[in-house]
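Complex shown without one protein chain; remaining protein chains in place.
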């Protein structure tokens, strides 16, 4: 099984569910989970197909709340 | 005896002796009388050669205190 | 047969001007007064006197007047004009009043395009309070609060009001003039008249910056002050029209 | 082997940002924080928080800070910088704070060439107080104090801060940027970094105007707000460098 | 018109319109934003003037201009915003121009908070602008009373050519209550505004001037004496207060605004426990109702001053009391609102406060 | 150093330098202009900071910034200028930053005049900024006393982390007197300014913040309680006043500043006529010397409050007196200065003033 | 009817303020006195918000009360914050969709209503607060259906008039839930 180029991890408690990361992910692998609320009452973000992540960090750049950590495979 | 082109009259009590009229009179016929003070304590302005006045009103234009009335001979 | 060519304007009251001998404030007063009479708007006019040597101008202009807190003339003018749009409203402000403490009120009145006229007397000093540095003071100019002369690194550069206001949307007419000789007095009169004409026509915010003098605090005779206005002030504050919506 | 490409900046504290979901304030906070770390000036920096939604920024930037009265951030910054010339001092101000009530303090700090950096967040609205009109609001924009949309004749035109400040002597660097997509975020970061670099080099007053968003008071989703910033804000507020003393 | 439920700030705005306001100049600040928001909609729609100024300093000076022009004009703001208006207010009072200033108090000092407070009593009654001037200050306890006062405020301002301040805590601004806008307003014969700067066209042969400058000390002193005479007249005619449960009280509470309403409930609770407590509720803070204190029975055990501040109205209580009774103090600050039970406790544990 | 003849305003400036001022931010206004003029020359020359701000609003906020940075900073202004500073002063007091504010009073209200006055007593002691805060206010009667107080003012400000206001009427500012700058200053052990915003570099592991915002009401109330405790401590330790001719007076005058000096001469004249009159001269206006009033003999016929205003300190006199004695009032305004003979008359025709 | 002190609390966005205002408007419509005031904590944006409502036939004195006759909470933090301030014989209504434990408060009747679930079933989570309203009215009978409906119409205005029916359904669902439980209060 091939290793993805990139890996994103979310600090869910900081997330405000604004959806910017979802919008600006070029590979469209992020989605908002309408079932899961964090303590602040926001629906958090999940990755649909982690192996498709290219590690571009667009999601993280657009995230106002520094929720997202992006790692790349070197 | 020929009539002068212009005639200037001074409202002496308004005069502050600033000397602008004297400076800007193109025919140099105005001078400050160091002997005569008005009530405010300023030395007032006199005309040395009235018949040389050309009625240009430069003196009046430059007078900040509207002291000078200028008439011209029509 | 004698005909009057020049005499004291009906636009001025009989009150003796409070200015120092040879101060150009008096010359500009005359130009404004004559304009109000010639445009037949004296009895519709409300003058806003600012705080500065011209604070008493409410006693000099022969029309209704309000005396504004330091720097707030344009706010008062806005307050008046918005409720009396058919009247003529103008402010008469020094450079400390307009360019320093009053810059916000002036910029925003201009930006809103308030239909008022501002007569801005730039004499590069705080006259009324005894000669402190103004934002308009020249580099090297000695004032009571810049006793070794203004230094750009410490005090900044002279502020260019007309240049700045030329970038503001609501400004309809903006010219910088001087009164250091009869020719320039005549020209200044034209500019002031145009500004009030524009106000009559409801074209927006109009301002005339007058490069003026302060013989007393410049430490010069009135005559030398006029010469300095030409030799030192004018190069830093070039004269001319900075904005004219009518011409656009 | 995994290498971290992006994570929360050390220039930010652990305190949760107080901004609404998707508000661009948070993005700009990150750019400033990253810059302070990358230029190694975080521990010399003093942030001046203004009054607006960013009022709490003194809790977010991981350095010393002062919280300024509404509009007075540049006065505080001047006060600090003049006594601590070797420190890095910056203000973070909204458009109500800087362009409306604080225009005088900002212009004069710029004119004096105070060696400080101003981060100016233009979101065309008063966010903190619930969406009143700002001097930067667009023509036609509906706000709680212009409920039928802004009308030039009544409210004046949107004020162009960068255009105006480009005329001011003491300004060393001045650029207008936006953060509505990753490309522009990267560019905004460059500009902010350059401004702080100039401050390090004591070149004078630097300001970055950020065309930002206010999803809540614009009545849009965060994503639509980003799109509106591009489609409606940018045409009125063109991006680019307005002044660069280094390049002159 | 039947009763309607309305937010205090909007009620202030609508009452101002009913009071005939011609122009509003203001700058946004919580917790009074609904005042300008409501007026921006309804004034412009009716050909009146609404303008959001660039700052409070500018706003109060626009008020100066429009008031000088003879119009009915108002502004509204909150604590730090009022602080910025102090110079302009001093000028307006000095030039004897009528206007209405609405102050919706929040927690202080400094930026403080946006929670309700009464920390600006000094700011309202002791100026802070320069010189010897006074505003007429009313501090209603409910939205209904706020409406009734607002409607009268413009008349009072015009009658005395003096700024009138309507002072409410943020709770009254943010609260909603069932109110009636049709209560009749006191009739006042108002003098013509022949002093207004409307252009000599409208008053030939006389130049009208709005001014506060008198370089001749003798003139300025006379102006001050005249102002003091006016304030005395205002004191004689416009002092407003309410006496509550004054039959035979053991203690007397002095409180205004929201604090007075909380105390009303406390007084009921105490009554149910057999403890009778009266209340003086100042409605006008300037003029302050000293006379009310003459009505206090000699027999009481003490006066309890209650404020949402740390002891500001206390000054006026001590002055009015002038040593006749023991005076105690209860205060909360920073947006904290006591419940009636706390006042009950404070009465039960009444202790004299050493003269501050 | 021998005595020198110096103008009050210049003496203030030189005393500030001796007091260790690091920075001055101000805006010109008569009658205090010699303060900045003198400092502009001598501070810059010594590598200190002098900056003429674009306005009083800006000046006080520059003071905020520099005070927050831990420096000894001052501003100076006059009546309308102080009015504009009220918001900033409230913030500085709320953020507990030390600074010195010089207020040289002129005639008011509004633009008023440039003549000497004491019309800004409220402005100094009752704020006008928002919320419950207090300045420490000293009101010297002579240039010598002004110098001594100015030199101590920075220490007091630093000690309590509170703004100190030195309040003089325009006469003290414009007058020249023979003075001595070398009187020793009270020793105070000053805490280190470990709260100053100088960059975390200088205090690793701790972020310093100058702030007055507390959105949590409970926190803001606690902050207010702490401030009140501080003010109480200040009252206990920094109250200053002088008692004059207090052996067995028939009447007692209360007056401060220039008015107190005029009264000194009046008291002499009365003494020569066999009428003994004492005087309480408050030197600190906040804290106000109530305690002095406990020293007044029961036997006196009355207290005469004398002001160059229309009855502002009168509030504090009435509060301190608390009904114990008859209180009369003598005031001049707008720049009028009474001569001692007028005070003599006022004492001879003493009449009680109905509680205002 | 004697005076009722009501506290309503929950997340911002759960319709807490509207719930309270509907009660105050209804009181005014029925010609009795209504009072409403909000309290936003420091955590306004996101986090919890609450409001106080008083309805009374007499003039209302203190807007502030120590203990609520009726406490209506939409999330757990709010319950924890206010559960110790319920008056004797008070009523506590809580959102059992987010508070999944049984709550008992002494001298008070406390009832959980799964408003999120019910609203989701109805197909619009946004009307959860109206489900709670239904339950509340069924227990307190404070206002008639006509009154409430009129007020809700007003709230929706033209723009959202189409949502009237779903709101009415939600109210009805809330009432039905209580009826099923066969509890009575007052």
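So that you can tell them apart, the chains are marked A, B, C, D, E, F and G in the order they are listed, and the count of residues begins at 1 in each.
Just so it is clear, a residue touches a chain if its C-beta (ideal position, glycine included) is under 8 Å from a C-beta of that chain, and two chains touch if they have at least 3 such contacts.
Because the structure is predicted, anything quoted here is derived from the model rather than measured.
Per the touch definition above, the residue from C:6, C:19 or C:58 contacting the chain not shown is C:19.
Note that of F:29, F:124 or F:171, the residue touching the chain absent from this view is F:171.
Taking the complete complex into account, residues 16, 40-42 of chain B touch the chain not shown. Although one chain is not drawn, its touching partners on chain F can still be listed: residues 2-5, 171, 174-178, 258, 261-262, 264-266, 268, 337-341.
Keep this in mind: only the chains that are shown with their structure count from here on.
Farthest from chain C, judged by the mean position of CA atoms in each chain, is G. Separation between the centroids of chain C and chain E, computed from CA atoms only, is 40 Å. Distance between chain centres (mean CA atoms), chain C to chain D: 34 Å. Residues of chain A in contact with at least two other chains: 16, 42.
Each of the following residues of chain G touches two or more other chains: 46.
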